[in-house]
Every structure is written in C-alpha cells, then in structure tokens.
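In this view, the complex is presented without one of its protein chains, the others remaining in place.
Labels run A, B, C, D and E following the written order; every chain starts at residue 1.
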Amino acid sequence: MSQGLELAIFGMGTVFVFLTVLVLITQGMSALVLRMDSGRDGAGIVTQGSDDGLDGELVAVISAAIKQHRSSG
Amino acid sequence: MSQGLELAIFGMGTVFVFLTVLVLITQGMSALVLRMDSGRDGAGIVTQGSDDGLDGELVAVISAAIKQHRSSG
Amino acid sequence: MSQGLELAIFGMGTVFVFLTVLVLITQGMSALVLRMDSGRDGAGIVTQGSDDGLDGELVAVISAAIKQHRSSG
Amino acid sequence: MSQLTELWHTTGLYQISFPQFIMILIGLLLLYLAIKKGFEPLLLIPIGFGGILSNIPGVDIAVGTGILHQFYVMGLETGVFPLLIFMGVGAMTDFGPLLANPKTLLLGAAAQFGIFTTLLGALALTEFGVFDFTLQQAAAIGIIGGADGPTAIYVAGLLAPEILGAIAVAAYSYMALVPLIQPPIMRALTSETERQITMTQLRDVAQAEKIFFPLVLLILVALVVPSAAPLLGMFCFGNLMKECGVVTRLSETAQNSLINIVTILLGLSVGSKLVADQFLVASTLGILLLGIVAFSIGTATGVLMAKLMNLFSSQKINPLIGAAGVSAVPMAARVANKVGMEANPNNFLLMHAMGPNVAGVIGSAVAAGILIQFAGG
Amino acid sequence: MSQLTELWHTTGLYQISFPQFIMILIGLLLLYLAIKKGFEPLLLIPIGFGGILSNIPGVDIAVGTGILHQFYVMGLETGVFPLLIFMGVGAMTDFGPLLANPKTLLLGAAAQFGIFTTLLGALALTEFGVFDFTLQQAAAIGIIGGADGPTAIYVAGLLAPEILGAIAVAAYSYMALVPLIQPPIMRALTSETERQITMTQLRDVAQAEKIFFPLVLLILVALVVPSAAPLLGMFCFGNLMKECGVVTRLSETAQNSLINIVTILLGLSVGSKLVADQFLVASTLGILLLGIVAFSIGTATGVLMAKLMNLFSSQKINPLIGAAGVSAVPMAARVANKVGMEANPNNFLLMHAMGPNVAGVIGSAVAAGILIQFAGG
Partner (left out) sequence: MSQLTELWHTTGLYQISFPQFIMILIGLLLLYLAIKKGFEPLLLIPIGFGGILSNIPGVDIAVGTGILHQFYVMGLETGVFPLLIFMGVGAMTDFGPLLANPKTLLLGAAAQFGIFTTLLGALALTEFGVFDFTLQQAAAIGIIGGADGPTAIYVAGLLAPEILGAIAVAAYSYMALVPLIQPPIMRALTSETERQITMTQLRDVAQAEKIFFPLVLLILVALVVPSAAPLLGMFCFGNLMKECGVVTRLSETAQNSLINIVTILLGLSVGSKLVADQFLVASTLGILLLGIVAFSIGTATGVLMAKLMNLFSSQKINPLIGAAGVSAVPMAARVANKVGMEANPNNFLLMHAMGPNVAGVIGSAVAAGILIQFAGG
C-alpha cells in the first residue's frame, strides 16, 4: 500500500512535470519555427524529396511521353 | 485397416449427422429471423455502429466545424 | 590478404562469366521466342488463365444469371 | 588449377543430382500449367517456384536456415498459414445461396465420401503391399478428396508433413482439373431429363440470417466436432467480419493484403516440401492416383445424393449441382452450370450450385477435424 | 456400443463445463454489443470471437499449440502487437489542434489521476481483504483509466498477463460507453454558464511544427521517462512518417493494411485470455468496477483541471473539453462537443477537444512507462 502511494505520487508528479515541460518546449518550438518561417518570407519547410524520388520536371516529361504514345498508338 | 474402417464409418457418420443437424438449425434460425423481421414490420437487423462510429449527424457537425474553422482561420 | 586476392579474382571472374553467359542465353531465348511468335503468326504467348479464372463467356453467363435471379426474386 | 577445380565444385552444374534435375523440371511444369493453362495460378506459381528453389544444389533454401524452411516452420508446422487463408476465404464467402436452400448442405456431406473411401483405399493398398502408408498418411491422402486446398495442407501439415508436397500438388492440380474430371462422371450418373431439371429461383436472404449463420455454425462445431473448430472457427470468423458490416476495414484486409501475403508465403513453404528426396518416391505416384480417385468418388456420391433426395422430395433438384459438393470453390459450381447448360441452354444452375459448393467446404473441414482427432496426437 | 460412447465423449456437448458455457455466452454478448450497439467493433469482434473459440472444450485453441495461443505468444508476450498498433495510431493522429493550443496538454495530464487513484483503490481493496491484487495487477487495472486500448493491453501484457482479458474487455467496453459515462459527470461539475463558453478559433499550424513535434516529444521522453519510450517512440515514429510527407507509402501502410492485420491478430490474442478459468474469477468483477471508477475519476479531474486553469488565465477554456483528456480518441472529444452543443447549439468544441484528447494518449503512455518501470521486472 505504501509502495502504491509512493508510486501514485511519483507517477502523477512525473506525468504533470512531463506534460508541463512539453507545453513549454512546444511553445518554444512553435515560436522558433514560426519566426524562422516569417524570416524566410514564406512557405515554411518545403520537403525536397518525394515518395518515389520523381521530381516535377520528370513527371511532366513522362506524362507528355505517355500522352504522345497514346494519342498516336 | 480395421482402425481405418472404424474411422471411415464414424467419420462419414459424423459428417452426415453434423450437416443434417445444421440443415435443421439453419432452417429454424431463418424462420426465427424472418418472423422477427416481419414482426418488426421491416428492415431486419439494422446495424447501429459503423466502421468508424460516425453517424450522419456527427458528420454534419464535424463538416460544419471544419468549414467554420477554415473560413475564419 | 592473399585469401582476399583470391576471392577478388574468382569473384570478379565469376561475375563476368555469369553475366556473359546470361547475355548469350538471353539473346538465344529472345531469338527463340520471337521466331516461335512469328511462326504462330501473331500475338505471342497469350495466357489462358486470368487472376480469378473468369473468362468472358462465363462472366456473361454469371451476369445473366444474377440479373434473372434479381428481376424475378 | 586446383583452385579452378574447387571453384568448379561450387557450381550447381557439378553438384546437381539427377533427382534434383527432375524436380526442377517438375517445378517448371507446374509453372507452365499455372501460367499457360490457368491451373490455380495463385497457388501453383509460388509452389512451383518454391519447388525449383528447393532443389538448387549446394545452398540451403528448403532446409536448415534456408528462407523457405523458415517460412515452413513459421507457418505450416504451426498451422498458422492455412488457418489465416481459411479466415480470408471465410471473408470472401457468401452463404446466401446456401441459406436460401439449406437442404443442399446434404450434398456437401455426401461428397465427402471420397475422403473416407480413399483413406480406406490407401490402407488397402498398404495391406496388399503395393504401397506403405500409415493411418496418418492415409488420412492426409483422403483429404485430397475434400477438394479444398488450405484444408488439405492443414491436415497434411499436422498428420503427415513428409508427404505434404505431393498432397498439395495433387489437391491444387485436381482442383484445376475439375472441368475435365467431373463432367464425364456427372453425365454417366444422370439422364438427359435429370440434367434438364430447372430449379426455382432462390429466395432473398436477410442480412440477419447471414450474420447469424457463422455463429450458428460455430456453436454447432463447438458442441459436436470440437476438433474441427480451428478450421471452421477461423472460417466463421472471417465470414462474420464480412457480414456484420461494422468492421469493413478488417474484412477487406483479410480478403486482400493479408490473404495475399499468406498465400505467397504458404505457396513457397509448400514448395519447400518438393525437395527431390521427399517427392521423388513411389508413394507420390500412389498419392496422385488416390487423389484423383477421391475426387471422382466425391463427385459421384454428390450427384447420387441429389438423386436420392429427389426420391423423397417434391421440389426436385438438378442432380448436377451435387457434384459441386466436393468444394473446389467456385470451379465445381461453374462446371455444374456448364454441364447443365449443355442439356438446357436456359438453365442457370450457378447460383444453385454455390450452395452445395460452400457446403462442401464445411463438410470437408468437419471431416478434417475428425481425421485429426482420430489419427493425430 | 462402447465405440459410440467413445464418440459421444469426443463431442463438445459432453465435455463442456458450465464456466465454458458462460464464457461462450459472454463472447456472444460482446459480439452483440459490437454489432448491434456499435461498441468498438474493430476490437470487440475479434476479442469476442476469440473468447468463444478459447472456450470450446476438447480442442487446444487458446493453449499449447493452439492458434490463438500462438498469436498471443507472438504478439502480446513480446509487446509487438500493441506497439505496432500504437505506430499506426500515431500515423493517424493529427497534432494540429494540440499545437494550436499546447496548454491543453495539461488537461491530458490531469485526466490521468484516474489511473493512479484506481491503482490505490485496488490496493486498498486488497488491504481490506475484499480482493487480492498484487502491485502489478493494481497498476494494470489502473491503466484502464488511461482509456487507451493498446496502452492498457501493453501494460497488462507486461505486468499482469493473467488478468489481460478482463482488462482489455473493460478498457474497450468503457471506451464504447464514454457517451453514457461521461456526460453526467461533466454536467455535475460544470455550471450552465461554463458549458456555454465559446473558444476562439484555433490558429493554423505550420507543417514544420507538425514535423518537429514528434521529435521534440521523443527527445523529451528519452530524457525524462525512458521507460515510456517504446510506446511513445513507436507513436512518434508513426506520426513522423505521416507528417514528414516523404514516405507516404509507408505511412499509408501503417494506417491501413498493417494496423488492420495487427488488430485482427491482437483481438484474437486478447480473446485467448478469456478462457473460463482465468476470466470467471472474483477479481474480474473487481476489475470491471475499478475500471469504471478510473474512467469517472479521470473525467472529473480533467474537467476540474480546466476550471482551475480558467482561474489563472484570461483566455477561458470550456471545461467540458477537460473530459476529453482521458483519451478514448475520438469518442471523448465528440462527447465534449455534444454536451457543449446542448448548452449552446452554436458552440463547436470538437476541434478544441481534440487537443486534450490526443494529449490524453501521451499522458497515459507516460503513466504506463512509470508503472512498468516501478512495478515491472
């Protein structure tokens, strides 16, 4: 029972400390991200890679090729 | 061999008994279901839950909320 | 080190022998396939089975049966 | 120079034995039948390819830490693969036609005669010294007559893993050959008039009946033949997921990605039992012969049962649909439909034959349970 | 004749015990609740069906080499299944509302009071001789109050596998009952005026914030409560796959086929712990009672925390969303929305409640880590 009480106190304490710290860090992280974004005047993180490594240009080339192939096939 | 004969007889017997009983029970089950359905004047079992638990009303609410959120955000 | 040298020589040798033989066999295989195709005056291998084993005729039959079943049921 | 010799000794060309060579040809034959002739390709392509891999000399693929042996240990020794396939098949099965005409369950019972007579045949051949089959092996051979792939593999895996390869090859080959094996038997046992019998439209079945049926079946299995509960339990579970309508995403996964993944692994695992020293034995010939006998008897007893039922019932059933009682879903039902249309071009038996067809799955699973209980352990 | 007797002895009808019979009824009840009442069907259908299978007499399904026991050993003893589910849930979770209003994390903390007070309650009942729970069992029971299925199963699997069945059934049943359990408590603890509080629109959240958040969370877990790292690590991994935008195919598989496959196997595994001699014990009643207490306390402390926060902040939050802090995603958030609309039909709390709702997942995973560390090994 005393072991349980100890566990309950420490447990609830840790949960609160953890989530409180998370609130602060999250706020800090968001502030940082948003400041960097506005500093860069724009769109935030733009991911370069895509799922299959195809870039827009290549997609366009392939699409054009397929289109041509179909229309003439 | 005699062991095999025994197995064959009992096996085939069990298969027949099992499926015969299943015929009867299935007929009984169907009769029961259909009587209850007609008693309820209609559509039979209508499942309440859906795959994700969303009911129509809630979908409407969520859609409205999202819409409002987006238009003002 | 000498073991490594041996492995490198035999390894690279095998890779080359393997792929050279594969070139020859592939060329032979293609020649054979294409000759048989043209001999058959047409479409090459046409696979009979399909994923679910349904052929066109059967699909038509099934569709008809279901239609009849529904319209009269 | 001695090093070149050593190198030469590592090649398959040096190490290959004649039986391995034959087995590779058999693997290629299975692939040919699957790709070019449409023989149950979903299973025979992985089995055939696995069979080739298993007979490559000088590398452990079907034994020890080899990948196919690992799949075998993981999924066939444990029964996990066939049971998951059965769950997926359950999730694909529509009991509607059966529920509309439950008497057709009896056809699915009759067609299991093939299983037990073949079992006796195998034991008789042993008695006469032609082959040497144990009771376990005879039971596993008989189940080929159940015309149900996962059931055959499940039973063979438990009772006689040493002949699993031959049994699986026989089961799937004959299932593919149903359009050749069944029609002559069906025609021989029926008159033109019988084949022309048209059957009344099946009634509509309520959703509630479809939901209750797998549960009713499960409870009955639990009370009467518990040894069939793993197979039929997983089958009913899949079917309930499909019919209950509230777990669509689980049902679809069971019918698609899960069953596909397991089919690939199961096929390769079965292929691992096609190693030359296990497959190229006299008993394999016996298994192939007995397997086709089992199919034929099942077909015959299914048809005869239908004729027998017609003696006692005013509402006649076309005896051709009795042949669909062997299972081999949905091929046997299509064959019944086709032979029926030869006699009467407007006679659509397909839906009527689906009832005994799925009943055959239940019947052979029940038979499998009994075989496992008596011959197992 | 003696052979017929022998045959009779193989039937389930002969072998079934009364407790097994009761358990089969309970399994059917779970299926009824899932199908007809919509109680968390994705889990309760596999669990209920697995429970029936596990109580079929005369066949090993939930023990030994039985299929469900194999699934249990493979996925629950190892923790693999709940962790993969957690990864999938992570890949489905949108932290946007939480990031827009991070203070709501505190509501997700407060609602975990239910876990620890229930743990104490279980130990107190043991002290008073009503039940006999070990510290491990008390911890596993408390986690029901976390209102998070995979977390509860993960903790119970590690700390008290013997009561895993009861805990899983309690957790999922109460999660389904959230619309009945929570509203009275929410109304009792709030005034009409409080329930009418409207909250300001949530700001838009940048993609970069969503990418950084799972990493920030992971690092904090690593530094503060490493014992929660398996659960929260897999959760954050799933979420990062979703948000980073460059591994769509992995994220979609984690959200679909993978989580569906694991859900089926997990549900059946949990069902294997519904064998009569483990489930039909007095402690199960205690677990069910304590479980609902845990839920209720969590709901209450979530609401009270929101009221407390309003004392110190000018920007008021509607205390109803505090109840969503128990997790039970997304049911609890919907309940908060519904109760809020009763007081003010134009008050859409759903998005605001999603913040504490996912915060509750984090909170109970942290609590789970602590319980495992103190009560485990």
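Basically, a residue touches a chain if its C-beta (ideal position, glycine included) is under 8 Å from a C-beta of that chain, and two chains touch if they have at least 3 such contacts.
Just so we're clear, the structure is a prediction, and the values are computed from it rather than from any experiment.
Considering the intact complex, the chain excluded from display touches A, C, D, E. Of the candidate positions E:Leu250, E:Val281 or E:Met341, contact with the hidden chain is made by E:Leu250.
Interface note: of E:Ala124, E:Val224 or E:Leu289, the residue touching the hidden chain in the full complex is E:Val224. When the missing chain is restored to the complex, the residue among E:Met234, E:Ala306 or E:Ala328 that touches it is E:Met234. Screening E:Leu31, E:Leu44, E:Ala152 or E:Ile211 against the full complex identifies E:Ile211 as the residue touching the chain left out. For subunit A, the residues touching the chain absent from view are 6, 10, 14, 45, 47-51, 53, 58. What subunit E contributes to its contact with the hidden chain is residues 78-80, 83, 87, 211, 215, 218-219, 221-227, 229-230, 233-234, 236-237, 240-241, 244-247, 249-250, 252-254, 256-258, 373. Mapped onto subunit D, the footprint of the missing chain covers residues 10-13, 15-16, 24, 28, 31, 34-35, 38, 41-42, 45-46, 49, 52-53, 56-59, 61, 65-67, 70, 256-257, 260-261, 263-264, 268.
Operating definition for what follows: only the chains that are shown with their structure count from here on.
Annotation of subunit A and subunit B: jointly contacted by E, touch as defined at the top. Least step count on the touch graph, subunit C to subunit D: 1.
The set of chains touching subunit B and also touching subunit C is given as D.
When the CA atoms of subunit A are superposed on subunit C, the rotation angle comes to 115 degrees (nearest 5).
Of all chains present, the one whose mean CA position sits nearest the global mean of protein CA atoms is B. Homomeric contact subunit D/subunit E: same residue numbering on both sides for under half of the interface positions. The chain with its C-alpha centre at the largest distance from the centre of subunit A is D. Mean C-alpha positions place subunit A and subunit D at a centre distance of 49 Å. Put simply, the C-alpha centre of subunit B and that of subunit E have 26 angstrom between them. In subunit E, the residues that reach two or more other chains under the touch definition are 34-35, 38, 41-42. Among all residues of subunit C, none touch two or more other chains. Of all possible chain pairings, those that touch are A-E, B-D, B-E, C-D, D-E.
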